[in-house]
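Omission of a single protein chain aside, the complex is shown with its protein chains in their original locations.
Chain lettering (A and B) follows the sequence in which the chains are written, and residue indices restart at 1 in each chain.
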Amino acid sequence: MKRPFKTRVRTLKIDGIDVGAREDETILELAQENGIFIPTLCHLEGVHDIGACRLCLVEIKGTSKLLPACMTYAEEGMEVITDSERLTAYRRQVLDLLFSERNHVCAVCVSNGHCELQWLAEKLGISHVGVPYLYPQLPVDASHSFYTLDHNRCVLCARCVRVCDEIEGAHTWDVTGRGVECRVISDLNQPWGTADSCTRCGKCVQVCPTGALFSKGKAVAEMTKRREFLPYLQQMREGRR
Amino acid sequence: MYERLEEITLAEQESTARFSHTVNVCMAAGCMSSRSDAIKDALTKEVEANGLERWCRVRGVGCMGLCAHGPLVSVDTDQSAETLYQYVTPDDAPAIVGALEGPPVERLHCPTNVPFFQRQKKIVLENSGRIDPERVEEYIAADGYTALIKAITEMSPAEVIDEIIASGLRGRGGGGYPTGLKWTTVAKSEGDTKYVICNADEGDPGAFMDRSVLESDPHRILEGMAIAGYAIGAGQGYIYVRGEYPLAVARLKTAIRQARRVNMLGSGIAGTQFAFHVDIRLGAGAFVCGEETALIASIEGKRGQPRPRPPYPAEYGLWGQPTLINNVETLANVAPIIRNGGDWYASLGTAKSKGTKVFALAGSINNTGLIEVPMGTPLREIIYEIGGGVSGGGQCKAIQTGGPSGGCIPAEFLDTPVDYESLAALGSIMGSGGMIVMDESASMVDVARYFMEFCMTESCGRCVPCRVGTVHMHNLLDKFSHHEAAPRDLVLLEKLCDMVRNTSLCGLGQTAPNPVLSTLRYFRHEYIAAITEEAADLYAITPAPPTSRNGATQHAPAQEVAS
Partner (left out) sequence: MNGKLKLATVWLDGCSGCHMSFLDIDERLLDVAALADLVYSPLVDAKEFPEMVDIALIEGAVSSEDDYHKIRHVRAHTRILVSLGDCAVTANVPAMRNRFKVEEVLDRAYFENATLNQQIPVEVIPPLRKQSIPVHQVVAVDVFVPGCPPSADIIFYAVTELLAGRTPDLRTRTHFGA
């Protein structure tokens, strides 16, 4: 959520580099502008942030808590550390947990080679998963005429939920259940193909970081996604208001 | 301004003056579930059958505290001290009514000159078990709503806040954040519309402090909320009660209706400009909705999931407006503080933890029930004197405080005074006031596993560490519990504890490892004992020491723990 302040300028340090920021800018936006890499998974430019994946946690001098860069706003004199041994260890553990949670079989996944989870694992140097796999029994919903939802690959980043609600305005997707039993559902927990609110726009499919949502007819490693349209769409809407 | 209250008080005193005897039947959830409503009916019938209704009344009251001995019935007379009866059944009605003017019924008599009653100091529970929670007149006759009138007619909002600051009251929901500071922040936050929320989503296993207050003295909460509303400049309050408390909800509804009738809620309270409305919102059974940002989301009609703080609700709360969220017990302390002054409250308790605290005693303890003691009372006094000692003649092994976010305090620390800092230093927390006593037969691994299972199933599933980390921790604890653990499981468990604690989004995840960490701290030997040679052997296979002279020996030996 953006704080409705009049824009003022803040100066702060990220990884020892002096940077200037607008007051309504998050640490993540600022880092990206300045070419500093912070891993993220649930963040999606164009929809509001939820701070769920915990990959973008950063250290801020004077605070003992780690804060999500995507939802922490620039403050005057802040000193941010985006990369440390501790942060890397935690980020790797987050990925470990995600890989163990569902059945991410990269070798036979439609998104193999185009998957953000897989890419992050490589980027953060995950050579193997340190916790036992949970191997849940999960369904695949292929009832939609254009697309398929494979719960086995879902990381519950809720990008689909947010893009459908905030950009498309359909709110076909939501999340049901608690804890590890959480599932993405369409409409009233019914097969996607029978969800009347779905406009078949496919935005959810394009923004899904993994192979959980994909176009029908795609075989292993064939599902590439494009999501450049999102910030553009959002900008156009804000401009019109 | 007090005339209305005096009028009601006088009318109430007049109407009750003709009764020389009052039979009080506990109608709080504990005794209700043992059919105390039938007991009340039986007593009423018996009184009528004997033609005593002109000088003897039978009424329902709130919790009397000693839930383990319920259903409880007390008899007040204008001559002698109160007589308390325990384990009452409807069939006992003739005996009790027959003994109204004579000596008490011996077989049902519950002595009240024991530490359980003598050592308590009741502020939050002062009316509990003494008034009928469904009659505002009785609350008013017990000085009810005088604090509200005092606040809005004699004090400025800043003075009210100063009084709360002076009292040293701290959040009773578990965090222990200074209440006065919170009020100040919300009062200073910019915004035309502000809200007061009463967090009554009590969810810790074995805790029923808030429930009892809501069921036994609901007006006290309304009064506290209205005072808070006046202090911070809010006109609307919400009570977020868990749906599992239907009796509390019913009594709150009655109380709100009655408070409006006597003009203690609504517009132009007591003839002033101050208006304050209260609505009830029901939780749908999610523990995480006790977390303030999740609670706000739930009131807004969204899925009850937390969001990262800052911004705190004090700045950006319900509908984006500055919002004050206080726990039931915190709000219950407000009226007495305003009535008697902050200094009076600050004279109770310890240097940093003022006032009293309500605890729900449960587990292997003789006097299961609700108690209120000054902060700083040693655990030993609570367990052995007030609590009547460990049940079944066993030895106390540990005390669990703070529910799923708390920890286990071993018996060797029984002399610790109960206050926020002392409990935190022992790796536990005050929490909302659940206190579970465990005897020698309790397995600490099982305790940790139980609470982890609770956190696992109550995790909202939004952030990864809590959603998945709790499952892995639970699975590991399960292995320990079944004596199938390997040394590397202990290492992994500790790693996960550290990770989940430091990276989770909200308090649920951040504190979920606490029961594990505290049992590891004091009862590590129980974990070690659960490591079997067989399981240890599984992973401990290492090659024979190198014999040849090649470069391969430069490599580190096989790691005990992968990852």
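Criterion: a contact is a pair of C-beta atoms (placed from the backbone, for glycine too) under 8 Å apart; a residue touches a chain by one contact, two chains touch by 3 or more.
This structure is a prediction, so every number in the text was calculated from the model and none was measured.
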Given A:P132, A:G169 or A:P231, the residue that touches the chain left out of view is A:P132
Among listed residues A:G113, A:G217 or A:P231, the absent chain is touched only by A:G113
Answer key for A:L12, A:A121, A:A195 or A:M223 versus the chain not shown reads A:A121
Chain A positions in touch with the non-displayed chain are 99, 103-109, 112-113, 118-119, 121-123, 125-129, 132-133, 135-138
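We adopt the following convention: only the chains that are shown with their structure count from here on.
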Whole-angstrom distance, CA centroid of chain A to CA centroid of chain B, is 37
Given the complex, residues on chain B that touch chain A span 286, 303, 307-308, 311, 316, 320, 456-472, 475, 492, 495-496, 499, 502-505, 561-563
Touching chain B in the complex, chain A uses residues 1, 3, 50-54, 57, 65-68, 71-72, 89-90, 93-94, 96-98, 100-101, 128-132, 134, 155-156, 158, 174-175, 177-182
